[in-house]
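Omission of a single protein chain aside, the complex is shown with its protein chains in their original locations.
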Amino acid sequence: MDHAATTFMKPEVLAAMAPYFSRYFGNPSSFYRFARESRKGVEEARGAVGAALGASTDEIFFTAGGSEADNWAIKGVALANRERGDHIITSAIEHHAVLHTCEWLEKQGFSVTYLPVDEFGRVDPGDVEDAITDKTILVSVMMANNEIGTVQPVAEIGKVAHDHGVLFHTDAVQAIGAVPIDVDAMGIDLLSLSGHKFYGPKGTGALYIRRGTRVENLVHGGGQERGRRAGTENVPGIVGLGRAIALATADIEGHNRRIAGMRDRLVRGVLDAIPDARANGHPTERLANNANFSFRYVEGESILLLLDARGICASTGSACSSGSSEPSHVLLAIGLSHEEAHGSLRLTLGDANTEEDVDHLLEVLPDVIGRLRQISPLTPISARMPEAD
Amino acid sequence: MDHAATTFMKPEVLAAMAPYFSRYFGNPSSFYRFARESRKGVEEARGAVGAALGASTDEIFFTAGGSEADNWAIKGVALANRERGDHIITSAIEHHAVLHTCEWLEKQGFSVTYLPVDEFGRVDPGDVEDAITDKTILVSVMMANNEIGTVQPVAEIGKVAHDHGVLFHTDAVQAIGAVPIDVDAMGIDLLSLSGHKFYGPKGTGALYIRRGTRVENLVHGGGQERGRRAGTENVPGIVGLGRAIALATADIEGHNRRIAGMRDRLVRGVLDAIPDARANGHPTERLANNANFSFRYVEGESILLLLDARGICASTGSACSSGSSEPSHVLLAIGLSHEEAHGSLRLTLGDANTEEDVDHLLEVLPDVIGRLRQISPLTPISARMPEAD
Amino acid sequence: MYTEKVMEEITNPQNVGEIADADAVGEVGSPACGDIMRIYLKVEGDRITDARFRTFGCGAAIASSSMATRMIRGMSLAEAWAVSNADVVEALGALPLAKVHCSVLARDAIRAAINDCRTRRGLEPWEVRSSGCDGETGHGPGPENG
Partner (left out) sequence: MYTEKVMEEITNPQNVGEIADADAVGEVGSPACGDIMRIYLKVEGDRITDARFRTFGCGAAIASSSMATRMIRGMSLAEAWAVSNADVVEALGALPLAKVHCSVLARDAIRAAINDCRTRRGLEPWEVRSSGCDGETGHGPGPENG
C-alpha cells in the first residue's frame, strides 16, 4: 500500500519496451534508416504524453524523471528570465525536488516566497495573487501532494499567474492518471511528470513546456530533444512511459471510482477502530488513492516496521534517518504538532490492491498501533491496552 | 559499424534487468523489506562500477547518462569551488556535453581555456601546465575521443593537475571496456561514463567522484545517491549498467586485440582502394574499434546515405542539419580544411561485427565514394570515374 | 530522415555531369558551407533544352539539384526563373525542415545559370541576392515583376 512511492511496471508497458532494447536499439539521433524505428517509438510516446496533457507533441521533452523535470522547469525559467525579475512563488508543501531547487536559487540571489496552506493542505489562490510583485517570474504549485493527497486549485492559480503575466509551473508527478489534465484550460506553462508513478519505467519523466516559454537548458550537450535536453534518448524508457501514460489516462474516472471506494472504506475502518487518530489532507479535494493518518503517542517508522513484519508496505512523513529526525514539512505545514507529525502513516492504493488488502490492513493496523502505544511513554493510561507480561 | 553512437544491449544485461521491472520493483529508498532486493541490486551495480574504475563503491553516483555526468562534474565543481577560482581548462575536441557546459559557465562568469590538440588529436600535458593559473579549479580532458578515437595521456594530465592542486575530470564515455582505467594511478578526481556505449541500457550513466571532492548537486530534491543526485533510482537501468560494465571490462585486452585486428584490415583496405583519402586520429594511441577517414571532394552525409542504402550504418563529423551545416569541431581542431572535415566518415566496430562486415564495407565503400566523386564539382578529372550516361 | 522518394533521387540522381558546350553555368555555395551546386544549361532561343549538375553536399543537396534539373528541362528561361524552392520541395515530396535550405540553393543555382546566360547574351542579369551558408536568401524581383 505504497503506490505513491513507486509502482510495478505493467506487463503491457514492458511488452511495449521489449523490442527497443536489442532489436531497435538505434540511436534516434542517428541518421540511417536503421534508427528510424527508434525515432518512431520516441515520437509516438511524445504524442501519447501530449495527448494526456492536452498539449502539442512539440511541447513535450523527455527527462530522466520527475526530479529532473522539476529542477529543469524552475532553474530553467529562473535563469532564462532573470532580467525580467528574480522572485519565485511556491508553496510550503512542495516535493523536495521543488523546494531544494528553490533553496538553491535563493543561494544564487533569487528570492522565493513559500506560501502557507490551510489545515487541509490547500494553497489559497488569493495568497498567490497577494504574493505576486513586479519582480515575480514564476509560480510553482504542485497539482497533488505526495504525502496527504491534497489536490490544489490549479486552474485558479494558473489564472492568477497569467492575469499578472507570470509563468506557472506545476509538479503533476502524483496527478497523472488521477486528475484529468488540460494544460490550456488550467493555464499551465510547465508541467513535470514521472513514469514510475503510473506503472511506467523508473528513470523516465517529461517536462511540458508551453510553446514560446523561455527556459534555459539544465543538461547541456548534444542536440537531442530539439536542442533542449542533451543525452542519448532512453528509447525503451520513453516508449514505456508513452504506453504507461496512455493506459493510465484512458479511464481516469472509472479508475478513481474503484480506488476511492476502497480508500474510503479503509479510512472509515481505521478511524472507527483506532482512537486518537486523525485523517490528514482534504476530505474531498484529494487523490483517490491516498490515505494519510496521524496516530498520537507513536512514531511513524516503528509503525512501518511492524506493518512490514505483517507483509504491508507503507510510508511515513517521519523520516528518522538523518540523526536529527525531521518530521514531514507537509504535516507541519497543515498545523500538526511535532508529535502528531512523527506519528503519521501514508497508505496509497494502486491497481494491484484488492478489498482483501483493505481487510488485512484493518485487521493488522489496530494491533500494531496498540502495541506501540503500550510501549510509548506518551500514551495516557486510558489509551493503553492491558500490560502484556 | 556505428558502435560509438550506441550499442545493442547484450542479452545477459537484459536478463539481469528483467526481475527488477515488475518483481523487485520497490523504491530502493523505501524502508520496508520488500525494497531490499532493489537496494541490493543497486548496490551490487555500484560495486561493479567501482571495481571497473579502481574506485570505492561510495565514490560512484548513478546518473541518467554521460551528458548528465559531464554536466554535473563540471558545473558541480565550478559552482562549489567558485571562491577558490573561476578558471577551467578543457580541450577543443571534447564532446558537446563538456563544451556546451563550459560555454554555459562562461555565461555565468567563469573563464575557460580550450586547449588545442596536435594533428593526431592529442592534448599536450605541457600545454595543460602552461594554462594553469592560480585561479584554475578544474581540468577536464576526455579519455578517448568519440570521433577520431584518439586516447589522451590522461595519467600525465592528471599528474600535472594534481601537482598544481587542481581537480581533474575526464569524460571516459568512449573509454569503458577499451582503456584499462585506474582512477588513482591516473590521478582522476571525477570520471563520467554512459551505459549504452558498452552494451548497457540507454539513459544510464555514472559519475565517479573522489572522496572529499567538493561538487555541488545538479539535480536537487530527495536524498537519493546519498543526498547528491535526487530522483527515484532507475533500478533496472542501474542493474543493467552494472552487469554491462562487468562484462565490458572482464577482458579488455582480448577484446581490443580482436577488434583492432579487424579495424586495421579495414583501414588498410580503405586507404588502398580509395585515392585522396586519409585516416584521422592517432596511429597508435587510439581506440581499438575506431576508424575515421576523410575523403576529399565528397560530403559526409551523402556517404552515409549511400552506405545506408547498402545496409551499412556509419557516422560523420559533418552535421549538415542545422541549416548552417557546421563541420566537426574535432576535425577542424586537428587541422583539416572545411572541405576535408565535411568529407569525413567514422566507422566504429563492436562485438556484433565480423570479418564479413569488413569485407562488405571494403566492397561497397570504394563504389560509394566513386559515385559521389563523379557527382561532385570539386573532383579533379583525374580522380573521376568514367561518366555514367 | 528522408522519404523513400528522396532517397531514390539521392541514390539514382538524374542529369549528373557537365555540358561541354554549355550556354550557361551557375554555381552557388562553397566548400566551407559544405554545399556546392553547379548547374549547366543548354539554351536554344528562350528554351532550356538540357540541364545538368554537379553537387558537393548532403543528400538533400544532391536530390534538390537532380530534381531541379529535371524540372527546368524544356522550360523557358522566365519559367525556370519562376521555379521557387517550394516547387523543388514539392516535386521531391518532402524535405526535412533542416534541409529546406538545399532547395533554396537549387533555386539559386538555376537563377545563377540563367543570369550567366543573360550576361553572355549581353543582357542585364535579373536581380538576385545570393544566399549565404545559412540558406537565407533575399527574394529579388523575378522577371514577372521587374
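In order of appearance the chains are A, B and C, and numbering begins at 1 in each one.
The rule is simple: a residue touches a chain if its C-beta (ideal position, glycine included) is under 8 Å from a C-beta of that chain, and two chains touch if they have at least 3 such contacts.
Model, not experiment: these values are computed from the prediction.
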Worksheet, complete the sentence: The one of A:15, A:309 or A:352 in touch with the missing chain is A:309
Fill in: Touching residues on chain A - with respect to the absent chain
297-302, 305-306, 309, 318, 320-325, 327, 337-339, 342, 374-378, 387-389
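We adopt the following convention: only the chains that are shown with their structure count from here on.
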Worksheet entry | Rounded Å distance between chain B and chain C, as computed from the means of their C-alpha atoms | 40
Fill in: Chain centre separation in whole Å, for chain C relative to chain A (CA means)
56
Practice prompt. Would you please write down the residue numbers of chain B that are in contact with two or more other chains?
Written response: 301, 305
